[in-house]
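Just one protein chain is left out here, and the rest sit where they should.
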Amino acid sequence: MSSSGESTTTASAQFLSNIIGQSVVVKLHNGMLYQGVLESIDGFMNIALNQATEHYETASNGLLHRYDGDVFVRGTQVLYISEA
Amino acid sequence: MSIAEVLPLEIIDKTVGQPVWVMLTSHREFAGTLVGYDDFVNVVLEDVIEYDHDQEIKRHAGKMLLSGNNISMLVPGGKRL
């Protein structure tokens, strides 16, 4: 049932380990969009961002808030995490 | 138990590397290239266009991990415009 022969790690786990420390965008189910540096992420998709900005739906929709420190995002609310 | 001719996960597996159109339970949809997936059908996509109510919302140049939590349908071949 695994997707590819060459590795036992899943595509999602591989992606997550590759993007730590990079700039990412995270969207929640309610449409809030967070852009920042990915500090860490776990298997539940709990996410810690640094220097995040908050927008609604897209970054072109005006800055709602700027977080100078860390932002923790609960995994259950995460719709996607994407390379910025 | 009879064996179905086509297994759903087999179809998804054959779509890896090809365009796919992912629909959520909401009116949100994602069209991109399928990079991979896991047992929960969390999906990794590349070069994604995000839609809501059939309107383009946002383009994502790199890779994206889309939570399988709200995925209702996957359409191999990509979005039909």
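Letters A and B mark the chains in the order given here, with residues in each chain numbered from 1 onward.
Just so we're on the same page, a residue touches a chain if its C-beta (ideal position, glycine included) is under 8 Å from a C-beta of that chain, and two chains touch if they have at least 3 such contacts.
Following the convention adopted for this analysis, contacts and distances are computed from a predicted model.
Since a chain is absent, check the UniProt entry for it and pick the matching name: "Exosome complex component RRP40", "uracil phosphoribosyltransferase", "Beta-Casp domain-containing protein" or "KLTH0B05896p".
For the chain missing from the view, the UniProt record says "KLTH0B05896p".
If the full complex is used, which shown chains touch the chain that is missing here?
Contacts of the omitted chain with visible chains: B.
Looking at the whole complex, which of B:24, B:45 or B:64 touches the chain that is not displayed?
Going through B:24, B:45 or B:64 one by one, B:24 is the residue touching the chain not shown.
At which residues does chain B meet the chain that is not included here?
1-2, 4-12, 23-26, 41, 53, 68, 70-77, 80
As a working rule, only the chains that are shown with their structure count from here on.
Would you mind writing out the residues of chain A in touch with chain B in their complex?
Chain A residues touching chain B: 1, 3-4, 10-16, 19, 25, 29, 45, 57-58, 76, 78-84.
Which of the residues in chain B come into contact with chain A in the complex?
9, 13, 16, 24, 28, 30, 35-39, 42-44, 48, 52, 57-58, 60-67, 69-70
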